[in-house]
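Removed: one protein chain of the complex. Kept in place: all other protein chains.
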Amino acid sequence: MEDRLNGLVEELYPSLQEWRRDFHKYAESGWVEFRTASIVASKLSSWGFEVKAGREVIKEEARMGVPPLAFLKAQEQRALSQGADEEWLPAFSGGFTGVVGILDSGKPGPTVAFRVDMDALDLQESGDADHPPVAGDFVSVNDKMMHACGHDAHTSIGLGLAYVLSQRKEELHGRVKLIFQPAEEGVRGAKAMVEAGVVDDVDALFATHIGTGVPLGEVVCGAQGYLATTKMDVVYTGVASHAGGNPEEGRNALLAAASAVMNLHAISRHSGGNSRINVGVLEAGSGRNIIPNHATLKLETRGDTSEVNEYILARALDVIHGSAKMYGVESKIEIVGKAGSSDPSPELLPYIRSQASNVQGVESVVDMTSAGGSEDATYLMERVKENGGLASYLLFGTTLAAGHHNERFDIDEEVMKIAVKTLALCAINARELSLPVTTA
Amino acid sequence: MEDRLNGLVEELYPSLQEWRRDFHKYAESGWVEFRTASIVASKLSSWGFEVKAGREVIKEEARMGVPPLAFLKAQEQRALSQGADEEWLPAFSGGFTGVVGILDSGKPGPTVAFRVDMDALDLQESGDADHPPVAGDFVSVNDKMMHACGHDAHTSIGLGLAYVLSQRKEELHGRVKLIFQPAEEGVRGAKAMVEAGVVDDVDALFATHIGTGVPLGEVVCGAQGYLATTKMDVVYTGVASHAGGNPEEGRNALLAAASAVMNLHAISRHSGGNSRINVGVLEAGSGRNIIPNHATLKLETRGDTSEVNEYILARALDVIHGSAKMYGVESKIEIVGKAGSSDPSPELLPYIRSQASNVQGVESVVDMTSAGGSEDATYLMERVKENGGLASYLLFGTTLAAGHHNERFDIDEEVMKIAVKTLALCAINARELSLPVTTA
Amino acid sequence: MEDRLNGLVEELYPSLQEWRRDFHKYAESGWVEFRTASIVASKLSSWGFEVKAGREVIKEEARMGVPPLAFLKAQEQRALSQGADEEWLPAFSGGFTGVVGILDSGKPGPTVAFRVDMDALDLQESGDADHPPVAGDFVSVNDKMMHACGHDAHTSIGLGLAYVLSQRKEELHGRVKLIFQPAEEGVRGAKAMVEAGVVDDVDALFATHIGTGVPLGEVVCGAQGYLATTKMDVVYTGVASHAGGNPEEGRNALLAAASAVMNLHAISRHSGGNSRINVGVLEAGSGRNIIPNHATLKLETRGDTSEVNEYILARALDVIHGSAKMYGVESKIEIVGKAGSSDPSPELLPYIRSQASNVQGVESVVDMTSAGGSEDATYLMERVKENGGLASYLLFGTTLAAGHHNERFDIDEEVMKIAVKTLALCAINARELSLPVTTA
Partner (left out) sequence: MEDRLNGLVEELYPSLQEWRRDFHKYAESGWVEFRTASIVASKLSSWGFEVKAGREVIKEEARMGVPPLAFLKAQEQRALSQGADEEWLPAFSGGFTGVVGILDSGKPGPTVAFRVDMDALDLQESGDADHPPVAGDFVSVNDKMMHACGHDAHTSIGLGLAYVLSQRKEELHGRVKLIFQPAEEGVRGAKAMVEAGVVDDVDALFATHIGTGVPLGEVVCGAQGYLATTKMDVVYTGVASHAGGNPEEGRNALLAAASAVMNLHAISRHSGGNSRINVGVLEAGSGRNIIPNHATLKLETRGDTSEVNEYILARALDVIHGSAKMYGVESKIEIVGKAGSSDPSPELLPYIRSQASNVQGVESVVDMTSAGGSEDATYLMERVKENGGLASYLLFGTTLAAGHHNERFDIDEEVMKIAVKTLALCAINARELSLPVTTA
């Protein structure tokens, strides 16, 4: 079986590369993955998948950090001009850029799901001649949008997996769901898919990331320790007045913001685990001689556990409201991203290890690694586990030209073959899964 | 007439000195002038004045900055042991240490009032051998209470004036009220006398101070420009916890207070005049390794006008409440002193000038001087002016050994003779006053 | 004489309007008045003035708040494309946009100087149809540059005065200097002209402003009370690091800036007069999850007197350096504007009153008015007074459509006639001036 799979994936490799480079060139940031999502939907459909797209898989009110409408509209036009699939594009209009492909074997068995993410970062890609995407002519053409975290490869892996499973459908049992998520950067998109119910029927979920310091040829069955996090924007609105002539008539939004910054960073540590808070951006005021009437903060909180994060968050809200009260200004808080922590199901790790061990190109299989940072796949994982299912977060190692989120980030594309093969085996052998509860 | 007066006051001078030194030795701070007030009441009564004392002249709920009950009780005992008049003492029990003496001429005429203050400062008097009260054996025997602002002399001047008028009653017209006020330091006592109605029937009010940089022999008819001010204490109450073990369980009152301090001092200037804010004292926390659960601030606001002071005060309250909200702690604000600004009635100045010019020892009479600092005689003055009367604040110059509020403050007692004579003439010649409205 | 003058100015009025509207349409902000200055120089030259331009009248190292070189170069190109005088343009290259025109009568007499300013504000002009410059087709075509303070009219008045004096040269005695100053907004330009010596030989200086709340037909002979002020930009440079992964490696410029803001605003008041401090703009950080490595503050200090301003400034520098030390970041301070206070010479006011009273259209002449805000004409005035000369700051009233610095600011152009006539008389009758010292 594995030999046939190997051959199939080797044949597919040029397409995997082509897809990945195409997505890289037309990088699209969170909630505006119009072109990417439409191409994914079109291909899935052409390969016999039942496709759910847009509002079917994205709960509107659960979206976080959605850009302004004008930007969404302009980006939809941009996508169209860059070759988005015109048939599917309307489904995503307004920033509903999620896709789910379903392949039903017609035979009894569990529902296994695979999640990949599609969005790029708000980053200007390097134009250096020795940056491979420049040499290869697939450097991003979209201003301040760059696949510097590997989601272009994730999307291609998802497509590769879809193609392989469509070719091997007769060997499947139960159902396969391929989840293509928007807006993972800033942990904004997963919640809206969870609340749309896309994993409510899932028995086993496999989320995937490449790189993150793992060497090419190594597979990590379960990454744990993602920090719970909340991202928020705060806008203070005061009253402007002339700083020389009548300062007492102003209500100083800049001072409220500066005071908030000091006191946010002074929030106490928690004995329950590590915590973080960072005000990463502060912009305030309009002119040197004007009492500033507006200020904007971009901040995030983190915690080893959701409890720790919630503690920091609650104290932060007190500080923000208190600072506004101090200066008689209005404060408006928008939660623009949120993710909890979620550890992999221990029962799932031996299954993944067993599949990965059979894959050509895999030189090392590791059960668990501690991750840093945050991930909103945890939302999907937690929902699956709440329903009695299993979930894990797999890492596929690859060689990196520069660190994640760096303008010169690049990968060794070989990782895509390993990932497609491993995930395909996870789907094909799903009958062997020992599931605590079978919901199917 | 002036010659007789002069002789009478010269005869009285040893008593003035004796009284002043006695008050100096048994200095009593605000609201605990039990001994002083009882002696004043006793003397006024013996000289034929109708005496109103305690709750008759002090409105309970209008008192500010009253010490705790236990302290009041202990001080009352202390006063008793130091020779307070036992007959009058009960009237003042609980911190109602005001006295008003009334002398009715029986003839028609205006009601003129004279206000002096009786309280000492919370200051330890110098014990240096060359400090005159040490040499003269009248240094304060009361711990951290010292007449370093001349109120001992003010009280003696008030008594001297009473005695002289009682001897010259036949020359009076209308009525004379002598107001002995407690708790001027911290501007805490005048409001309670105003609200008890003690100046409601007054046609002309003469408030008095000695020193303040004016040379001996000079009389200032009207000091103006007292800053409006509010004094307040703020207590923050949080929750203690172990700073190493479970810091998240604490609610940090020290941080709330420190944040308040920063933001209080950052309150904007006002284009309507000078303003001030000062947190003069901050005490917080109990141990190095405990999240502090209490903090106390002592602060004051000032403004050229009551409007400016009210602006600073309003912003300060916002800051205090906001800082408490920030840290989830309780804040309790107590207004412990308050005074407005009040300028002298211009119509009264020529009258005062004319009396002072006739006094032996007066070498210079000045109409107006700009004062600094704050005074709660302004409450009494404003009430008189609201009722259509006239009011002024007189300064009698004297040589000072050290500045006001200094531990080595001392005066040239000669000033008491000048003050008694000038004020006595102001009372005796009251018929000559041109009053805008006669309420009597 | 005045009749002839009146006729001459009435004839000139269409030109005054045309010039003003042309300058308004091609508004140029501080140090990039390339087109304006070149046109001024060309006209002065054509009317027989000796013209000094560029580096002759602008001391390079005394300029403040000069834009970056790239911007200067681009603006010079822009000016050329908008009709700048090609002959004069090179003199101003690099941001040396000052012009001085000298008319020597050949007869003995004092040197009198007139100062106008030429720069626009960094403001986007209103495009509303009912905004007169829109209707009249002279709305600014330059992005974020607008004559919203009347300097377009000032420049025209200066040209009108030049023309009139060139026509009346025979009546002059001594010398006339017309000073066209760049970069008054932000008080950046006068110092560089003073240090180039342009007023070192001046016996009487007349600085001019229109509007400022004075009604059309009124002339104020001397505006006083300009606040001493310093404008500065502060750049903090720290070290970025990942806020979740290794926050301890960062050096937080945003926190340093926020701390500076709090403490700058907490600088104590000064008993010597009113003071102000305002951080009008704060921009810091690059991303939510990055420890911010840069921050920029734009701030200003003011004081009733230069002493008060210097006090606030000195304390501010301590705060800025201290905040950088606190966070281990670099701070760089650039003084981008500075002006002192300077009151008009009392001896000059009767002379101005006497000239203004003879002008047709003048309905009211006022000796002195208190100004608010700041002005760097004070530099020129102080230098003239230091040398024993006289100086004043005249206000010519006009009706305003909206306040100064408002995007809908507009004037009644009639004021230009009054100003030209008054200033012309001030020049023509200069022999009548009683000068304390005659340097000529």
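Going in written order, the chains are labelled A, B and C, and every chain counts its residues from 1.
Note that contacts are C-beta pairs under 8 Å (C-beta built on N, C-alpha and C of every residue); 3 or more make two chains touch, one makes a residue touch a chain.
A quick note: this is a predicted structure, and the numbers were derived from the prediction, not measured.
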Notebook entry, point to check: In the full complex, which of C:His154, C:His270 or C:Lys298 touches the chain missing from this view?
Noted result: C:His270
Item checked: Chain not shown: contacting residue from B:Gly285, B:Gly328 or B:Gly361 -> B:Gly285
Margin query: Tell me which of A:Lys73, A:Lys169, A:Arg269 or A:His405 is the one touching the absent chain.
Written below: A:Arg269
Note to self: In the whole complex, not just what's shown, which of C:Cys149, C:Ile179, C:Ala204 or C:Leu255 touches the removed chain?
What the structure shows: C:Leu255
Note to self: What does the interface between subunit B and the hidden chain look like in terms of residue numbers?
What the structure shows: 186, 227, 229, 231, 243-245, 247, 254-255, 257-259, 261-262, 265, 276, 278-292, 295, 298-300, 302, 372-374
Item checked: Missing-partner contacts on subunit A, residue numbers -> 262-263, 265-266, 268-269, 274-276
Next item on the list: For subunit C, enumerate the residues touching the unshown chain of the complex.
Entry: 245-248, 250, 252, 255, 259, 262-263, 266, 268-272, 291, 311, 315, 318-319, 321-328
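Methods note: only the chains that are shown with their structure count from here on.
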Check: Could you name the chain whose CA centroid falls nearest to the centroid of all protein CA atoms?
Finding: C
Checklist line | CA centroid of subunit B to CA centroid of subunit C, Å | finding: 52
Checklist line | Junction residues of subunit C, two or more chains touched | finding: 262, 265, 276
